[in-house]
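With one protein chain held back, the other chains of the complex are shown just where they sit.
Right, chain A next:
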Amino acid sequence: MKNTLKMTLAASSIAILTACGGDKEAGISPQQFTDALHLVMDSDRAVYTKKVVGRLTKEEKVIKASEHFMDDKALPLPAQMFRFGAETVAEKTDEFTYSLQSLWPINSQNAPVTAVEKEGLQFIVDNPGKNFYKEETLGGKNYFTAIYPDVAVAPVCASCHNDHKDSPKTDFKVGDVMGGVVIRVPLG
């Protein structure tokens, strides 16, 4: 929820900025737009991971985080929280879409589909610290697609994925790029 709200705020303030600009040059570029969205997403995810999941599960030890959070009366995993936000946005608007994907996904829904997604996810694995930006044409429409790395910050990122029955990869380690955030904006 919080994710979505902030996303919407970021998106609308960007829209206002563009609207007030008058002539075309005053608008922001697709990359500035996706970079700003990603900054909000990454910050919210870090805050949820640290101040909600980390604090309540490791410091206070009052609740667990679980993939089966409904059955287990637990907190949703950060990746699930992220996907729920993305799904809510997708219901509301066609202005942009986003998803957390991986070449080695636990949830097959998170596998890359387009050629640019596959290329970009490989690029961010091969080029640590760099993002990937490319235009692509899908169904006759042009899109700007940006892909940002998602990194294993903690040993649990790697161990939970490595041990998960549905994970196609079992040797993730801290510091690895495990996947990426894909943000897509229609052009023109």
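To be clear about the criterion, a contact is a pair of C-beta atoms (placed from the backbone, for glycine too) under 8 Å apart; a residue touches a chain by one contact, two chains touch by 3 or more; residues count from 1.
The rule is simple: contacts and distances are computed from a predicted model.
J.: Just to verify: the chain that's not displayed, which of "Transporter", "Cytochrome c5", "Carbon-monoxide dehydrogenase small subunit" or "Iron(III) transport system permease protein" does UniProt list as its protein name?
T.: UniProt lists the chain left out of the view as "Cytochrome c5".
J.: Check each of A:L75, A:C160 or A:V177 against the chain that is not shown and name the one that touches it.
T.: A:V177
J.: Quick one: which of A:D42, A:E119 or A:E136 touches the chain that's been left out?
T.: Considering all chains, including the one not shown, the answer is A:D42.
J.: Of the listed residues A:T34, A:N131 or A:T145, which contacts the missing chain in the full complex?
T.: Candidates A:T34, A:N131 or A:T145; residue touching the omitted chain: A:N131.
J.: Counting contacts across the full complex, list the positions on chain A that touch the omitted chain.
T.: 42-43, 45-47, 49-50, 54, 128-131, 148-155, 173-177
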